[in-house]
Every structure is written in C-alpha cells, then in structure tokens.
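With one protein chain held back, the other chains of the complex are shown just where they sit.
And then chain A:
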Amino acid sequence: MLTYIGRRCLYMVPTLFAISVVAFAIIQLPPGDFLTSWVTRMESEGEKVDPAMLEGLRERYALGDPFYVQYGKWISGILFHGDFGESFEFGRSVTSLVLDRLPWSIGLTVFALIFTWVVAFPIGLYSAVRQYSIGDYLATTIGFLGLAIPNFMLALAMMYIAYRVFGLSTSGISPLTIGIAIVVLGTAGTAGTIRILRANLLDELKKPYVVAARARGVSERALVVKYPVRMALNPFVSTIGWVLPGLVGGEVIVAQVLNLPTTGPLLFSALRTQDMYLAGSIILIISVLTVIGTLLSDILLAWLDPRVRLGYR
C-alpha cells in the first residue's frame, strides 16, 4: 500500500511540472511584458513611475532573460518562498489575495462533491436494482434535466425563487447563497454520476459471483450491498478525477452569479484585466489541487479494491 502511494506521488511530479509550465506560458502570453503595460497605464493616468523601482521589478521577475530563466525564477519563488508574484490590478501579493478566497473555493467544491455523491448514490442504486421501474424512469429523466440545464440558469432560477417566494436576498456570503451554490454545482455532476453508477451496477448484478453468492443463500438485500455495490464503488470514486475540474469550472460562473468570494470570480477578472501573475497562479493552484484530488481518489481506490492494491491488472 505504501509503495503504491509512493509510486503515485512520484508520478505526480511530471504532471505538476507540465502544469506549471503551461501556467507560466499563460502568464507570458500577452504581448510585451506586464511592466510595460503597467507603466503605460500608470503614465496614462498621469502618474510618474520611478525608474529605479521599475528596474527592481524587472530584476525580480528576470524580465530581460530567456523564458527558462524567468520560469526558473518564478517557480523557485513559489516553491521556496511561497511567492506567487504581485497582482498588478490589486497591488497586493497574489499569495494573500488567493489565500483570502481559496478556502471558500475548496469548501464549496468539497461540499458540492459530497452533495453529488449523497444524491447520486441512492438514486443510482435504486435505478439499477429496480431497472425499468417508474422510479428508474423518473430518476433518469430528472438526471438528464440536471445534466441539460446550465449551472448559471439553475442558479438564477433558484435565486429568483428565493427572492420572490421567500423574500430572501441571495448575494454575498450567507448560508442560503452557499447552499444554492452547493446544490447548483452538485446537480451538474449528479446526473452523470447516477448514469455511471446505474450502468456499472447493472453490469455487476449479472456477474457470476452475484449468482454464486445468491446460490449459497445470501439474502437479496445483503447480496446487493455486499457484492455489486462494492464493485460499482470503484468508478464512483474515480469520478473525483473528472468531477473536480468540472466543479472548478462551474464554480467560476456560479460564484459570479451569486457574488461569492471564491477564486472563480477572481480568476475571471484577472483574465479580463490581463492580470497575468494572478491568473496564472490561480490556474496553477487549482490545477495542482485537482491533481491532488485525483491522487486522493486513487489512494481511496487502492484502499477499496484489493486488485489495485495488490497490483493486479
């Protein structure tokens, strides 16, 4: 088990490296460098820029040097000092800006994921065990609706209902807003997860080991829970891998609509104002978190499934 975890952690290194290169490339994408655009903006607003300070900044970000030197400087700053650079827009360090908002993002994502599981699991289980029953059709229909309705649409609708029917305001941090955000984010993944669980369970329910367990007298209820559900949990756990990026992406829009202080809107505004250190850093952090989430799901999988743990297949 430990070797497995160790190996998985080792595999993460190249992935993380690739992500950081891409994030840095994004920072470098706009024509010119940030200092020139910053200086232009400052000057257009009639402010004088101190050439010494400019030189200092240029030195700090190694702007005259080739790409890899700049990258080296940037990444070592992050790795060794936790220094992500400066946000030009906010005039604050990226680290402090992100730290303000990241806990909200992580919390929202984790709860949305939990919501997805809590809703999808019983429904998926029911749809599979009672295949082609009315309940199954109902769950499938609702699942497809959940899949088809865009996040922001659902968020707007829920805000409207909360406001018109219950007279509640839904903006900024309040339990209601956060609840809406979790539900909206959660439902997007729920439909897919229900389909996956249902399909897997239907597969597993026909496997010989289920018949064999039935033939030795295990009751139907105990049987389903003990054998096929256990097997169907595997792909369920690996959903973390693909639900996470979706949640992060969805969060940008939902948090924008609901005016929540997560990293999503921050990233959005950073991209709009070409605040590239901020944007690149957020992309980097979120990607790294997603990779870590995937790692956690892999470890969970190994813990659940002896075949993964014992290195079979």
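The criterion applied here is as follows: a residue touches a chain if its C-beta (ideal position, glycine included) is under 8 Å from a C-beta of that chain, and two chains touch if they have at least 3 such contacts; residues count from 1.
FYI, contacts and distances are computed from a predicted model.
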Looking at UniProt, which of "ABC transporter ATP-binding protein", "Oxidoreductase", "Cytochrome c maturation protein CcmE" or "von Willebrand factor type A domain protein" names the chain that isn't shown?
"ABC transporter ATP-binding protein"
Which of A:196, A:231 or A:270 sits in contact with the chain that's absent?
A:231
For the chain that's not shown, point to the residue among A:213, A:247 or A:260 touching it.
A:213
For chain A, enumerate the residues touching the unshown chain of the complex.
206-209, 211-220, 226-227, 230-231, 305-307, 310, 312
